[in-house]
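For reference, the structure I am asking about is given below.
One protein chain is absent from this view; the other protein chains keep their places.
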Amino acid sequence: MSIVLGANQYGKAENRVVRIYRDGARHELRDVTVSTALRGDFAAAHLHGDQSKVLPTDTQKNTCYAFAKSHGLREIETYAITLGRHFVDTVAPVTGARIAVDEYAWDRVPVGGVGHDHTWTRRGSEVRTTVVTVDAERAHVVSGLKDLVLLKSTGSEFAGFLVDEYTTLQETHDRIMSTSLVANWTFVDDVDVNWDESWADVRRILLEQFAVVHSLALQQTLWEMGKAVLEAHPEVAEISMSAPNRHHFVVDLGPFGLENPNEVFYAADRPYGLIEATVTRED
Amino acid sequence: MSIVLGANQYGKAENRVVRIYRDGARHELRDVTVSTALRGDFAAAHLHGDQSKVLPTDTQKNTCYAFAKSHGLREIETYAITLGRHFVDTVAPVTGARIAVDEYAWDRVPVGGVGHDHTWTRRGSEVRTTVVTVDAERAHVVSGLKDLVLLKSTGSEFAGFLVDEYTTLQETHDRIMSTSLVANWTFVDDVDVNWDESWADVRRILLEQFAVVHSLALQQTLWEMGKAVLEAHPEVAEISMSAPNRHHFVVDLGPFGLENPNEVFYAADRPYGLIEATVTRED
Amino acid sequence: MSIVLGANQYGKAENRVVRIYRDGARHELRDVTVSTALRGDFAAAHLHGDQSKVLPTDTQKNTCYAFAKSHGLREIETYAITLGRHFVDTVAPVTGARIAVDEYAWDRVPVGGVGHDHTWTRRGSEVRTTVVTVDAERAHVVSGLKDLVLLKSTGSEFAGFLVDEYTTLQETHDRIMSTSLVANWTFVDDVDVNWDESWADVRRILLEQFAVVHSLALQQTLWEMGKAVLEAHPEVAEISMSAPNRHHFVVDLGPFGLENPNEVFYAADRPYGLIEATVTRED
Partner (left out) sequence: MSIVLGANQYGKAENRVVRIYRDGARHELRDVTVSTALRGDFAAAHLHGDQSKVLPTDTQKNTCYAFAKSHGLREIETYAITLGRHFVDTVAPVTGARIAVDEYAWDRVPVGGVGHDHTWTRRGSEVRTTVVTVDAERAHVVSGLKDLVLLKSTGSEFAGFLVDEYTTLQETHDRIMSTSLVANWTFVDDVDVNWDESWADVRRILLEQFAVVHSLALQQTLWEMGKAVLEAHPEVAEISMSAPNRHHFVVDLGPFGLENPNEVFYAADRPYGLIEATVTRED
């Protein structure tokens, strides 16, 4: 039995690219973080330190910036596909590329009620994401979002659960439910997608379902969110969600002669529940 | 020369308090982090470990939660003043209290174009702040904000600066200017303030001035922002701002045969410029 | 084509467990963060909100703390196997469990040159890790470490690399090489391992190889590190490493009339190279 090189990849992580469109006085702004990773036959680099097939990570960084100019940076999925395709098609040793993009949203600063031409404020912690994997034949696109913080102050229960000798939790029929949602969805093959429109509508559905579903558990809410996305978006093949249950505990104010009918809560940091589920399609 | 106890204080930091108002189907939400610190004659606790004058930090925490119910939690300045006054007036050894509150904003999730009754999403990274210092006579209030991330894609210059032997920077007449603003403002004595309205309008002015001032340096922008606040708000005695200059560097695309007329930028993390200024009133 | 539930799991993440052994005056300390995730037939919880097969995440938390007492908390691999086995064997709907443990090291505070009986200081940012996956038949153990920050001030080159139209990097035969290593290694089946001894020696080898290998690229260093581990440890089946290349750039001091023969560096935050490789065995 011998020792061999297994899976490997390398690239430049977290390139901070800001692209301004200055066509006239009213500018447009794109603010992204891009990470590249290349796959191929890099055995010589590992085994012998021979870099002759290794395109430097510095070059990958340069390419991210150059493409933001030469190919533009509008929809992050298109930008990522273009980058990945470039590496696979033009760099001989490269057989696959993984391009991940995080996008930060900005709002125009209102001046006298009107959004300013060239001044913005960061919208929030929420991040739009894509991960594109390109090989010789195709690009596999995953669109998503992360750090979307949500809270319901009622409409959430947790009862009828399994009880064992380590169970002390009490049932509740009215609690705060809060999460910082991560969602990623893949697309069916050979589909033509308007990435911006599709993304915005998937996000709208996720938010609306979180709001309107009367929740018997976070699992059920995630299922309903995912199902609604797949029902409305035939271009989406599958959606995966990871939802920390950010616990809000009702504070016992009894010792101070006060009632607390779900009005005052302690928001805990750790530990947190973590619910993960995929909703998919089946023939 | 003897060794003595100097300045000291103690309290409970970062109590996470969430307050829901459930008067009818349409809930209201307040989400804050509160830190308390008490001052007084605590020499015995330090010198002899005698805790008889020490109100536990756990008690201070309990009080934060109890007051969110009994006194309510609407305007953070009012909440902080009430807490501080309580400690000074009812706990004998306490002669001063410092109450700091950070507030996180939430937006109602839109469902069919209408904000939902009991579901929200966190608005962003920006935090509204107050620090209230209470003693036997009065409460000193500082209102503020932090982590307000701003960016101008033009309308900013930096030229004509002092040059010494370590200066290599080139002048620029068009650059990105970006900051993550921290601002704190104090109030004139014995004034009656509508905290929410005052805060919102100070914030509006800061944003508008950042947008409309043609900037010859971040110092000048801060001065104009502060001056506009003081001109419009007689209740504000003084405003201090701390503004990191989040550098965005124009990427040299020349080696790749591309021009880059301020379109593609590298957003740097560190180091950053840090500009701090106070604008005040003088007789 | 119908919409169905795909892969799913749930649990309690980041339980902070501290275990003190007080057998005599000289205490022992274990400080860990434990995350549990359970797998099984939870379709009813998702589709109908029926929690009757769902052991609460709160119960999983309780179990982590109870087992730290009843089963002890010494080697994190043993603790994780015991927890996972418990969930799979005693909770009927559970068919699989994933237990992840991070351990933080502490050193005794020296008093007069001798380690104190019951006072410690945190050793550093480095974390020892394990991820154990348990099903009906067996436990699959991955041991590892993360946040091990390393730096070589010489003995590292990068030259002879592939050049394309976006390449501007210059070759170097002497540079700083620095990383924050993540390494995870799996074990061959049915092996009896002394977890503490094995972990300490794998770590020793990783550090020594990083030091003594003259590096032609980070890829080559990782390969040599992994190969040395597999050669010395027949119980290790495979090792994967993820190594950010924390760039240290030589500062050009020429404009100030100073030479800089690799003495003064700017340590960059982002972007960073990211090199990932697995070293494994083959029949």
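Here are some notes:
When the chains are written out, they are named A, B and C in that same order, and each has its own residue count from 1.
Throughout what follows, contacts are C-beta pairs under 8 Å (C-beta built on N, C-alpha and C of every residue); 3 or more make two chains touch, one makes a residue touch a chain.
Model, not experiment: these values are computed from the prediction.
The chain that is not drawn here is touched, among residues B:Arg22, B:Lys53, B:Arg74 or B:Arg123, by B:Lys53. When the missing chain is restored to the complex, the residue among B:Val212, B:Leu258 or B:Ala277 that touches it is B:Ala277.
Only one of C:His118, C:Arg138 or C:His173 touches the chain withheld from this view, namely C:His118. Contacts to the hidden chain, counted on chain A, fall at residues 165-166, 168, 255-256, 269-270. As for the chain not pictured, it touches chain B at residues 1-16, 35, 37, 42, 45-59, 61-63, 66, 90-91, 93, 158-164, 166-169, 215-217, 219-220, 222-223, 227, 230-231, 238, 240, 244-245, 270-283. Touch with the hidden chain on the side of chain C covers residues 16-22, 27, 29, 31, 62, 65-66, 68-70, 106, 109-112, 116, 118-126, 148-155, 176, 207-208, 210-212, 248, 251, 253, 255-256, 258-269.
As a convention for this text, only the chains that are shown with their structure count from here on.
A separation of 29 Å divides the Cα centre of chain A from that of chain B.
With each centre defined as the average position of its C-alpha atoms, the distance from chain A to chain C rounds to 24 Å. Multi-chain contact residues of chain B (touching two or more other chains) are listed as 255-256, 269.
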